[in-house]
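Beneath this line is the structure, given in structure tokens, with notes to follow.
Here the complex is missing one protein chain, while the rest keep their positions.
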Amino acid sequence: MIAVFGDETLIAGAFRFEAALARASAAEGFIPAAAAMVIAQACAEATFDPVILSEEAAHAGTLAIPLVRRLRELVAAEDESAAQFVHFGATSQDLADTALMLQAKAGVELIRREGAALTTALERLSESQAEIPMLGRTLMQSALPITLGFKAANWLLGVEAGLRRLSREADEALSCQLGGAVGALVGLNPEVVGRVALDLGLSAPPMAWHARRDGVAGMCAALAILTGDVGKIARDVSLLAQGEVGEAREPVTAGRGGSSAMAHKRNPTGCQVALSAALRAPALASAVMSGLPQEHERGLGGWQAEGPQLATLFELAHGALSAMAPVIAGLEIDPQSLRRNLAAAAVGDDTGHAAALTRAAIAFIRRDT
Amino acid sequence: MIAVFGDETLIAGAFRFEAALARASAAEGFIPAAAAMVIAQACAEATFDPVILSEEAAHAGTLAIPLVRRLRELVAAEDESAAQFVHFGATSQDLADTALMLQAKAGVELIRREGAALTTALERLSESQAEIPMLGRTLMQSALPITLGFKAANWLLGVEAGLRRLSREADEALSCQLGGAVGALVGLNPEVVGRVALDLGLSAPPMAWHARRDGVAGMCAALAILTGDVGKIARDVSLLAQGEVGEAREPVTAGRGGSSAMAHKRNPTGCQVALSAALRAPALASAVMSGLPQEHERGLGGWQAEGPQLATLFELAHGALSAMAPVIAGLEIDPQSLRRNLAAAAVGDDTGHAAALTRAAIAFIRRDT
Amino acid sequence: MIAVFGDETLIAGAFRFEAALARASAAEGFIPAAAAMVIAQACAEATFDPVILSEEAAHAGTLAIPLVRRLRELVAAEDESAAQFVHFGATSQDLADTALMLQAKAGVELIRREGAALTTALERLSESQAEIPMLGRTLMQSALPITLGFKAANWLLGVEAGLRRLSREADEALSCQLGGAVGALVGLNPEVVGRVALDLGLSAPPMAWHARRDGVAGMCAALAILTGDVGKIARDVSLLAQGEVGEAREPVTAGRGGSSAMAHKRNPTGCQVALSAALRAPALASAVMSGLPQEHERGLGGWQAEGPQLATLFELAHGALSAMAPVIAGLEIDPQSLRRNLAAAAVGDDTGHAAALTRAAIAFIRRDT
Partner (left out) sequence: MIAVFGDETLIAGAFRFEAALARASAAEGFIPAAAAMVIAQACAEATFDPVILSEEAAHAGTLAIPLVRRLRELVAAEDESAAQFVHFGATSQDLADTALMLQAKAGVELIRREGAALTTALERLSESQAEIPMLGRTLMQSALPITLGFKAANWLLGVEAGLRRLSREADEALSCQLGGAVGALVGLNPEVVGRVALDLGLSAPPMAWHARRDGVAGMCAALAILTGDVGKIARDVSLLAQGEVGEAREPVTAGRGGSSAMAHKRNPTGCQVALSAALRAPALASAVMSGLPQEHERGLGGWQAEGPQLATLFELAHGALSAMAPVIAGLEIDPQSLRRNLAAAAVGDDTGHAAALTRAAIAFIRRDT
């Protein structure tokens, strides 16, 4: 995920945008076909040092300025007359936003993959432990019996809801950005937008969304909530793994969970990663929401703040999923502690409809497949 | 909206829950039908002082304790044997969450009503001004021409996306809460949940969501984003209404927008309300997201923090919509200033495809109706 | 604290401001002494329905408009010629901000009182339990021995640091607001500001801070951090009170901590209140910080958003302190569980310098008294 949101991937996305723009503009007759071919070729072959380009972008206030300048040089070296058609009709933010959405699209794929690993592990845990009684706890106090599968099914429902929300928001947000200086497509036409979108595997918005950041904010919120859904599992596992409780603990992973001061300890490092992510994510989403009231056709400071927040949110959600999927897949359960703590609470053994609800939850999850 | 989230409505919702629970429990044979009738009757007639009850709830840590005690007294006065069947099988949080969802359902309706008023006004503005040229601005600088309808269409797309998100999230979140102490439905069965949900016009979740707050968090995020979508309009209107720009200003509303120091001023008070709401809302949503990693079957402190945040978010979103709907409906446009500022910028008069994009945006909005 | 930030107190503060302004303006010769007397008298006697006034304020966009209008009527009834000198030279925000600071000053006093109750209880606990061994825990795992007093001393240092920060920020922030329309004191002079400040027990700022909200933001941050410092105690107490740990629990408070589903339970309701507050507070502070880049001499939407956030932050900090002070003062410690859990962890009994550090911490706390 760090690679997906790295400078190299961003630059690669920027070149994909410029190539798609050139092809689409040529197809609609705005630029010569020959120029489009030279531009697309240059985009495919261009290799710029991402560190230098990032510094230039930081200075210029936008990536497009130095990237387009260099691309024009490359194109001009091949065909002087084609250089003027680089970035034709587009504005800096068209490039920046479309490249960001290409990164986001790849990010959603990675999240789905890790999400599937976690939900699969949760389904197995729910099913196999549907009937295993354990103590339920409320307000941090011993309460009444549940089953372990019931507990896992609740985790599962949370993560699945979080993944579905992200899919919904991605469907809304993953559209290409192309409007030119003020979004009015001066020098281009709406068909170009459709072509660029098709070329890049993004949707085509009815109008450029330069200053309408609802979709990005929705995706950020979905990532933060998903991270919190995973954090819920981590909270519970870390509570169950306490010395006095001892009902479950993270599997051993070589080189992980050790202590520099206490050799005997096995720390719940997977939970730590997920809880830390769940603590950081909501605020990042809130910063993006705070930036929604942007100025006029393209704002000052608002959308420029979104990239780092979105990237970090993808990293946090992905990190939390990646940390907890193996924890759940290999969760070490101590049946004796489960029984001992339940017995010690002296609250009987009536688990009510816990097993049936567990199966209902699993059926609910599988409803669409 | 303040009434919807007031103590009286909360208490009324709590009684609706208790009545529905009694009826459903009787239908499934868990409590006598006669007892259910007495309980439902008492719920319908009960009138408690909301101030006193709120204080008792604050002291007890939950509304259910004092409310159920008083309801039992009322029922016992009618039929001693029925009192034991009040709140049968339920836990405090079942009542609190279901009552909150009933409030949220009413809140969503109010938002939809105000949202429709705003989108209708925006559609009209977009359509009637689709061809009126004005200066587009980017990064707070004069840029190139757009049309006023194009600007309004962008606002419209934002608000419509925000309203759709809220609908999606409400579909997910507005379910009844019923699980008993640890969610395992001890003493009841899943069918009771279905009946209570049907009775109250909420959906029935596959399992109780006492510690799975994904849905509430999603609704909070949707409200915050919607508020930001409206705040975007307010930002632009307040910029257009500056003395040196003078392109648009809020309509006169008696008693609003005056200044205690400068009698000649007309302040953009509608924008002020919306911008203030857009500033406050994201943080409230973030606090709810931060609370997602709740402990075990029912957490400590996390869900108890949600009620006030959700209520305030509904108030802010509703307040922003209510403030801006009349502003847009009565927006005073100064054609002369539009022309003067565009001419002064000396950027020509090519509005590109602004008008066509405006119409495309309106068509997009109307696609489902 | 709810009373301190209620509408009645706000209105009372507004009258105190108007009275002080009239006296100061007269002392500096800007308005007739007789008019000032009539105005001050009217302010002292005025009683307006806070509900009606709040509604009018919400409509007008500021409290000053309806309040000054009514005050002028009262004054005019007494002395027609004096009415024009009401609110002389001031702007709405002068009144609103000064009244808010008067509320904040009272709020700080209440916090100090509750803070002293909590720190006194913590000092006692630290001192009396300085040598009592217990299991220390890190990363939610059993670690090595500490003492109970050592644990409490850490809580104490946190709360004391939080209270000191609030005092520092209050020293910065609690100044009167008076600048007139744009802060330039047209029609008044800087000496009037000094006189009003003295009259009201606030400091006099070098310039009006209408759009310079650094002080308010600092106070909000200090309240949020203090709430988190108290939340840390609640986190630990709730962990120690778990059934399997059983080392400490909240004292019994009549009518508090009960469960509507499980009669045997004793819920840590004090901790719940504090944890809930600690979850809500940071976001409120962040919203105020987000509003710092306000526009020009007096902004639109930014400062108007602060009042509710500041009020809620005072309530949350005060609520957390009030909830935890009796919990610590009456904390029920189970020496047997302390010993059993420590022994079960098999980590020896070397508490290192825990007792000495505890005493050092207490000495540090007392350094200034």
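Letters are used for the chains, namely A, B and C, taken in the order the chains are written, and counting of residues starts over at 1 for each.
Here is the rule we go by: contacts are C-beta pairs under 8 Å (C-beta built on N, C-alpha and C of every residue); 3 or more make two chains touch, one makes a residue touch a chain.
Since we're looking at a predicted model, the values are computed, not measured.
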Residue among A:9, A:290 or A:358 touching the omitted chain: A:290
Sole residue of C:25, C:119 or C:154 that reaches the chain not shown, by the stated touch rule: C:154
Identified contact with the non-displayed chain, of A:76, A:204 or A:300: A:300
Identified contact with the non-displayed chain, of C:221, C:273, C:311 or C:338: C:221
Which of B:58, B:76, B:198 or B:345 contacts the chain that the document leaves out: B:345
Touching residues on subunit C - with respect to the absent chain: 91, 136-140, 143-147, 150-151, 153-154, 157-158, 161-162, 165, 168, 172, 180-190, 206-207, 209-212, 214-215, 217-218, 221-222, 224-225, 228-229, 231-232, 234-236, 239, 275, 278-279, 281-283, 285-287, 289-300, 350-354, 356-358, 360-361, 363-364
Hidden partner chain, residues of subunit A it touches: 56, 59-62, 64-65, 68, 87, 90-92, 95, 180-181, 234, 238, 255-262, 267-269, 271-280, 282-284, 286-287, 290-291, 300-302, 304-305, 308-309
Contacts of subunit B with the absent chain, listed as residue ranges: 135, 137-144, 238-239, 241-245, 259, 262, 265-268, 271-272, 283, 286, 290, 341, 344-345, 347
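Rule of thumb we're sticking to: only the chains that are shown with their structure count from here on.
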Maximum centroid distance from subunit C, chain identifier (CA atoms): A
Separation of mean Cα positions, subunit C and subunit B [Å, integer]: 29
Interchain centroid distance [CA atoms averaged], subunit A/subunit C, Å: 38
Junction residues of subunit A - those touching two or more other chains: 137-140, 143-144, 239, 283, 286, 290
